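Pasting in a structure now, in structure tokens, and then I'll have a few things to ask.
Every protein chain but one is kept in place in this view of the complex.
A, B and C label the chains in the order they appear, each numbered from 1.
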Amino acid sequence: MKLPVDLGKVAQARDLAIAITRPLQAYFADHSTITIERAVLRLYGIDGVDEDEVPWPNRVVEQLAASGRLDRGAAIALGQAVLASGRDPQEAAEALASGIIPPDDSPESCGEARDWARSMARRKLDELMAFRARRREMRAALGAGPTPWKYVIVATGNIHEDVPQAQLAARQGADVVAVIRSTGQSLLDYVPFGHTTFGTGGTYATGANFKLMRQALDELGAEMGRYVQLTNYASGLCMPEITVLAAQEGLDMLLNDALYGVLFRDINIYRTLTDQHFSRLLNAACGILINTGEDNYLTTADAFEEGHTVLSSQFINERFALDAGMAENLMGLGHAFEMNPGTEDGLLYEIAMAQLVRQVFPDSPIKWMPPTKHVTGNVFWTYAHNTLYNLVGVLTDQTIELLGMLTEAVHTPFASDRYLALKNADYVFNYARHLQDEITWNPDGRIAQRSRQVLDEAVALLEEVADEGLVKAIGRGVFAGVKRPADGGKGLEGVFVRHSTYLNPFEDLLRAGQAAIAQRVVQPEATP
Amino acid sequence: MKLPVDLGKVAQARDLAIAITRPLQAYFADHSTITIERAVLRLYGIDGVDEDEVPWPNRVVEQLAASGRLDRGAAIALGQAVLASGRDPQEAAEALASGIIPPDDSPESCGEARDWARSMARRKLDELMAFRARRREMRAALGAGPTPWKYVIVATGNIHEDVPQAQLAARQGADVVAVIRSTGQSLLDYVPFGHTTFGTGGTYATGANFKLMRQALDELGAEMGRYVQLTNYASGLCMPEITVLAAQEGLDMLLNDALYGVLFRDINIYRTLTDQHFSRLLNAACGILINTGEDNYLTTADAFEEGHTVLSSQFINERFALDAGMAENLMGLGHAFEMNPGTEDGLLYEIAMAQLVRQVFPDSPIKWMPPTKHVTGNVFWTYAHNTLYNLVGVLTDQTIELLGMLTEAVHTPFASDRYLALKNADYVFNYARHLQDEITWNPDGRIAQRSRQVLDEAVALLEEVADEGLVKAIGRGVFAGVKRPADGGKGLEGVFVRHSTYLNPFEDLLRAGQAAIAQRVVQPEATP
Amino acid sequence: MSLVKQPDLTHVLPYGDTLDDGKVQFSFSLPVPAGPEAAEAARRVLLQMGLKDPLLVAMEEMGPSTTFFVLYGTVTRGVDYANIHVPKAEFEHLDMHEIDDLVERELGRELVVVGACPGSDAHTVGIDAIMNMKGFAGHYGLERYRQIRAINLGAQVPPETLVARAIEEGADAVLASVVVTQKDLHITTLTQLVEIMEAEGVRGRMLAIVGGPRMTHELATELGFDAGFGPGSFAEDVAAFVAQELIRRQSR
Partner (left out) sequence: MSLVKQPDLTHVLPYGDTLDDGKVQFSFSLPVPAGPEAAEAARRVLLQMGLKDPLLVAMEEMGPSTTFFVLYGTVTRGVDYANIHVPKAEFEHLDMHEIDDLVERELGRELVVVGACPGSDAHTVGIDAIMNMKGFAGHYGLERYRQIRAINLGAQVPPETLVARAIEEGADAVLASVVVTQKDLHITTLTQLVEIMEAEGVRGRMLAIVGGPRMTHELATELGFDAGFGPGSFAEDVAAFVAQELIRRQSR
């Protein structure tokens, strides 16, 4: 079943990815963003909204920015407020936000605040780790099911509709449930609060919604004797905060990509890259499996022409993740079945790509997306496409398989769409269970040739990107055909240079804990 | 792509098929049936019905039977009537049927009648051959399209509804159109006459209906620059007569099986076997490709347990066809994709069977049937099954691929069912066009093992059948789990022993022309 | 905590992605060429059904002047599910042994049933599933029952022949299986069957039972049968019904 893969080329690609990402590591060390600081506050337990529905973390950070103290980090200010007021962190934060606790910037006060911040961060992280450990046990006890994991989305806009639908899907065999976010949430520079019922094309990601869904799936999982994974979206202007909420509420996965926000939401590249670094430090520590978004490239670019851009980007995402201390088993690198259905031998090219990705990232839980772009409103037709998609999934051993929905071209899924999707996947996975053991691919065939071509083109592209630098390359549209200038997009105003006294004790602790992984050299799977 | 196939076993199976069919050859030489005699009359051009809608060929044969002259064959009587009355054959036949022309059984009259019958038969056969040759040219000029041929059925019950639907399907890319017969026609011991509009689950097979449909497809074929093949059903009590009508009206294929009528219509085994022999002599001469019906076994028996019965029966059908002078390129041996969709690795077993049949009968235009038995009213689900079916079809190079219909479990197809089926086949055939060139099957894998098992079991079954004799074996239910006693079933009363003076000049001419083929030893395809 | 809504069973609506949103998927063809007018015609087909917001999502020309459509639409009138009462064959579900024991105990004799696919129908898989020894999906057929003599005449049996044989065997019940329903063929055949039983004067002393993929108890009783069995029936259903009905009749 293995394809011949040139391991030298793969190693070269990984070296290029190191060269590409290295300049940005320095940038991350010098910068922070407003959402990172809000994430720090959330890690300390700051939550809730004021009477105008503005989250307290936002209020605090705005206040710090207004008073010119943000560049030292929110942790110090919170420490100062707690120590000065003697209140608990939440009350202190609320007071701080309202400008009630006057800043005492004496070196002494700062020193004490740093100590408080550091030791409280350790305590909070320990609590989080203990929580994750308990969940991991629960998951191990129940078992997460064989791969390909059947992943379905719920997206009603109303968490109280989402819950029974997610449970229904889980009963029908879904291994992973994703709650899609409302159109536009990713461009909000705050995380909404509480249970929400008014999303469009998805449901707002909030801590309360996470908790409700997690609880519903846990209850059902216990009843069924099977663990159901929960995931949500961390890309966007609040990536680190969503990550904190996901960690606190026990999510198993997060959509988390270094470049998605830049390309598909026109978020400024420095903002998203800085955010993803902190976000991934936390994901690594909490064992949250990330899903990257290269699949999206093929929704705007052609899958045959631009297949190699997916692979190049996976190498970059992999390196960014390693640099943030994530091990391979947490990297759900994304790709998709988006070849035009009218392509002669399109299926062969899909097999080539899926198998190549599988072999190049042997320890990564690959995320595989169904046909979307070429899907039409002919729902029968869609079901046929999804059948071949599922076949290639089980044939090439993809890990996280998003199931194609009947009404992809129409509206977010009906309950029956998920049912039919799961029925299709169960049929195909079982009916073709051991097909992969039956096949040796012709080493000079179209499939082998296509996989060689994609790898060659990916290396060539990485060379170009390494030459000009990632930021410039994105500026001229190497991925998804989308051009993003370095100073364009949303959210750049939320990025700031760290003061020499800047403190983010969570980052320090996490980085220290995961330093070893950042040095790792990934090995592709050798062909026998 | 080739599977390892034990050629010794295959040769053994063919030897056993010879042993099994040999005793019946002697039976065929000694017997005839009322439908064979009616077919002879039809070959002489006798057609039409009396005022009670009884076809004249039936009237003549009834009259001959009543007057005790049938055992000499209808040809002689017709010759006598023509010569005695000086009328043309149709008028003479009508008079004969009405008992108007008194029998003159002088040896002289008989001798003259024999001469007339022989020379007229030669003329009629020459005409038929010339007609077939013209059609063959037309077909060659337009081209019949690449395989797998997309085969669809129309079955409205009304020929005037069938015609536009067949044209619609042909425009959508159908290569072969079959007009399904009305429920119950196969048990009528006559062929209805004229254009019919009242069938149930299908449209009556009549000469007029054949002509109308043939003309409609020819016109469209000329317009599209693509030849559209037409087929119908010859199994049943009128097999030889339907064959004559098909030959006269330019059909390209016929469902024609040595055992189907016995097993699925409870027709007496001697009747059907005798009929098939004459029918196939004619098919061979006219280049009408036959489709055998082993696929039907799996609609009553389990595809996993009973796969080998399909293969055994194909060897038997092959031998009967060779004995009637049919070359391999006219033998559309039938099988089907009927594995339970809940079977683990069911797809592998389907591949094994399809590929085995392909290799064992390399020069036969294999007929491959879609899922039917496990199809439910969930039309989406059906579309998924048909997708994998089409995939295996193109992967294993089946020749005549009946397309699965969305509403298989519900009703005979809607126009849109055919449209969706063709869309599915076009997609899959093109999307997986060269998949077969990519694969070497693991020689110790489940697919190779399954194909070995099926062949071994088929040979073992043929050994049993050879031991006890075909008629006895059918009596104890070796095929399709259906038991048919030698003297049971319909139509045995229509079989008679030939008188020593019996004459069927068409048979004599056809047998002489095709004697060489009957000696043929078929070679399976060697594995490289 | 969770505010999950519950359906109102007196007013049940189709469920798309929101409870009671009334969403339904449609597909059909119209004998017109594709185009804006065809799209509007397809929408009007739904509007004439009283649907709200018909949404055309696929329009594909199948050939000259024939177009295939997929639409979604919204139903606004609910169904009173709570008050639906579907007639069902009345019997207690028992397994093979319980039925045999019941028959032995209460009737003290072997039951005789004669089955067939009447008319031109040749689909025997259903009647075989009910009658043949090996049965279906792990449920033994009637031939296996100690207290039942089951005679299966197979396919395409003229109704006259079926009734004649049932009389000859002194049958307690006639079992018919009808699969082909095109042009209401099954209705014609079944009506004939019941008429012949009545003409022969045996309708009173023989149960008439029918099964098939499109059969319901309601339809069967309308046609004058004692019971009807649809998809997913097993031998024990019909056996339990026959046994209990005969016991009921005996005790009257």
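By definition in this document, a contact is a pair of C-beta atoms (placed from the backbone, for glycine too) under 8 Å apart; a residue touches a chain by one contact, two chains touch by 3 or more.
Worth saying up front: this structure is predicted, and the values here are computed from it rather than measured.
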item: Shown chains that the omitted chain touches within the full complex; value: A, B, C
item: Omitted-chain contact residue, chosen from B:411, B:452 or B:498; value: B:411
item: Residue of A:226, A:411 or A:499 in touch with the missing chain, whole complex considered; value: A:411
item: Option from B:161, B:302 or B:508 whose C-beta touches the chain left out; value: B:161
item: Contact footprint on chain C, counting only the chain that is left out; value: 7, 9, 12-16, 19, 23-32, 36-41, 44-45, 48-51, 55, 65-66, 75, 77, 79, 81, 84-86, 88, 214, 216
item: Interface residues of chain A (partner: the chain not displayed); value: 157, 167-168, 171-172, 183-184, 187, 200-201, 264-266, 299-300, 373, 409, 411-412, 414-416, 419-420
item: Residues from chain B at the interface with the omitted partner, ascending; value: 155-156, 158, 160-161, 163-165, 195, 212, 216, 376-381, 407, 409-416
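By our rule, only the chains that are shown with their structure count from here on.
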item: Centroid distance [mean C-alpha coordinates] between chain B and chain A, Å; value: 60
item: Centroid distance [mean C-alpha coordinates] between chain C and chain B, Å; value: 34
item: Multi-chain contact residues (two or more partners), chain B; value: 420
item: Residue numbers of chain C (touch at least two other chains); value: 27, 60, 68
